[in-house]
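Here the complex is missing a single protein chain, while all its other protein chains stay put.
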Amino acid sequence: MKLNPAYAVGLAALVALPFAIRAVFPGSEKYYLHIVIQMLLWAQIYTGWALMGRFGLTSLGHGAFTGIGAYVTVMLWNFAGLTPLIGIPVAIVVAVALALLIGYPSFLQRIRGHYFALLTLAMVEFVRLCIVGLRDFTGGSLGTQPARYGDGISFYAVQFEADRMIAYFVALAVWLAGILVWVRVDRSMDRFALEALGQDEEAAAAVGINVTREKLKITALSAAMCAFGGAIFAQYQMYIGPDTIAGFGVSLNIVFGAVAGGIGVMLGPTIGALFTQLLSEGLRMFFQGSVTLNAMFGSRVLSLDTLIYGVLLVLFIIHMPRGIVGTAMEYWRKHKRGS
Amino acid sequence: MSMLELHGVCAGYGGFRALNDISMAVEVGESVAVIGANGAGKTTLLRVISGMLPAAAGRLSMEGQDLRTLPAHKVLSTGIAHVPENRHLFPRLTVEQNLRLGAFLPSARARFPERLDYVYGLFPRLKERRLQFAGTMSGGEQQMCAIGRALMSGPKLILLDEPSTGLAPVVVQQVFELVRKIRDDGYTVLIVEQNVTQVLAVVDRAYLLSVGRVEMSGRSADLLASEAVQKTYLGL
């Protein structure tokens, strides 16, 4: 694979970024690194969702896969002493199995559009309820923590939260892996098949595309990526809760992040993660700092950022349905043609 | 002043111009047919008159009232009722519910019972099937229901779009009888048809449309005798 020079520069910049952060914000580097790490981890998860979302398979259930990734890994570590090095692959297998179990019959029955979205919504609720129901292990709705191993830095336990520099490079590698998967899919024959069936399933079937099989493949891959992302996220946060890593709310965040960035292009979901993280952090800082708003709303001021987030999402979908990157690219193309 | 007047009307879909510089008039109490080949713009013409498709240019008026400035749902209140191509009944509503929707205009609601009696008198079959879902009836019955629905608003002018499409020959004959009947009852009728001989036998006048233009017009007997119609549409 030939590397585009622009990508090489971008990659070099990403490698240099943590050092730059350390140099520029010597006292508060942990905080800034934390934001960037979260961004990268969510970017990988959004990319995983967009892998199938871009072909018209809109799942509202990917919170189930991140949840399974996180919980299976942590449960195996906490209760069976199994290293996440094995636990994460097991979690991925479980997530893929669920994806196939739900995907196969629904693709066979041609459940699409609204119905597919609502079906996957039921799936994520089922998974969340199971997590809450198994509270003896999972801590119920309060969540739980992976047992700390030594000083919190361990390859064996896949724990790296204590050192933000290591954590950054782990997150970068995870994100990069996600991007590579995207590129592989983008350059494969499957992409054409999926694009065809995304537009017209009957026509795609008529020209010999195995619709169910193609959909299953991309669904399994997407679930695997999100489970992997969920597991790493749990290892980084050192906390898992049904509402932070599983459930309907998480699903919606994934979908919106990806859609805001643009699901049709490689870096769309990543830009979506950048945008949503910066937005919520920025708004939070702004609102916490505002004396007037604090006087008006007290601690409730924090929900203002969600409010603005909601408004922006609506505006995005009405006015920029292709997302930030998609719209920018379209504008750029028109501009180039015009000049 | 004629009841319905069109002057230089143009209309189309996207870049495609389906109607070009159409001028025509319908007088009170007349029945007028618009004939022409497939794609001549007949359906488009009716859609423009009832406001379903905005005209791109020209003047359109009903009893002197400008139709172009009216939104589609206001056209019915000028007295123009449109029986669309393929009937477009509400399939999972009963016959009587369909008829009731024909009387949706507040002015028509008050006279609902009286008009319902008139329609049932015209189509006894509809009365027998009044509680049946419209979508479960035969093609001919559905056409009756569609015409009945249009009559429910108490219109002055009825636009009929290919009422004979997909019907058995016997039923087609009944439909044309009906056209004569409602004209005799005082309604003005503008009908679009491909069944040239049969429609020309029941209407007073006709326009021949070809590729979006009026090619010929006149009394139906004259049109029927004309070379253009005989050659192209009757294959003589």
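Each chain gets a letter, A and B, in the order it is written, and its residues are counted from 1.
Note that in this section a contact is a pair of C-beta atoms (placed from the backbone, for glycine too) under 8 Å apart; a residue touches a chain by one contact, two chains touch by 3 or more.
As a working rule, contacts and distances are computed from a predicted model.
Name of the non-displayed chain as stated in its UniProt record, restricted to "FAD-dependent pyridine nucleotide-disulfide oxidoreductase", "Na(+)/H(+) antiporter subunit B", "Nitrous oxide reductase family maturation protein NosD" or "Branched-chain amino acid transport system permease protein": "Branched-chain amino acid transport system permease protein". From the options A:Leu119, A:Leu172, A:Leu197 or A:Ala246, the residue with contact to the unseen chain in the full assembly is A:Leu119.
When you scan B:Cys10, B:Leu101, B:Val211 or B:Leu224 for touch with the missing chain, the hit is B:Leu101. Interface note for the absent chain: among B:Leu19, B:Val48, B:Met62 or B:Leu76, the touching residue is B:Leu76.
Against the chain not shown here, subunit B presents residues 50-52, 71-77, 81-82, 84, 88-93, 97, 100-105, 108-109, 149-150, 153.
Against the chain not displayed here, subunit A makes contact via residues 56, 58, 102, 105-106, 109-111, 113-115, 117-119, 121-123, 125-126, 129-130, 132-133, 247-249, 252, 255-256, 259, 297, 300-301, 303-307, 309-314, 316-318, 321.
Convention: only the chains that are shown with their structure count from here on.
One simple way to say how far apart two chains are is to compare their mean CA positions; for subunit A and subunit B this gives 57 Å.
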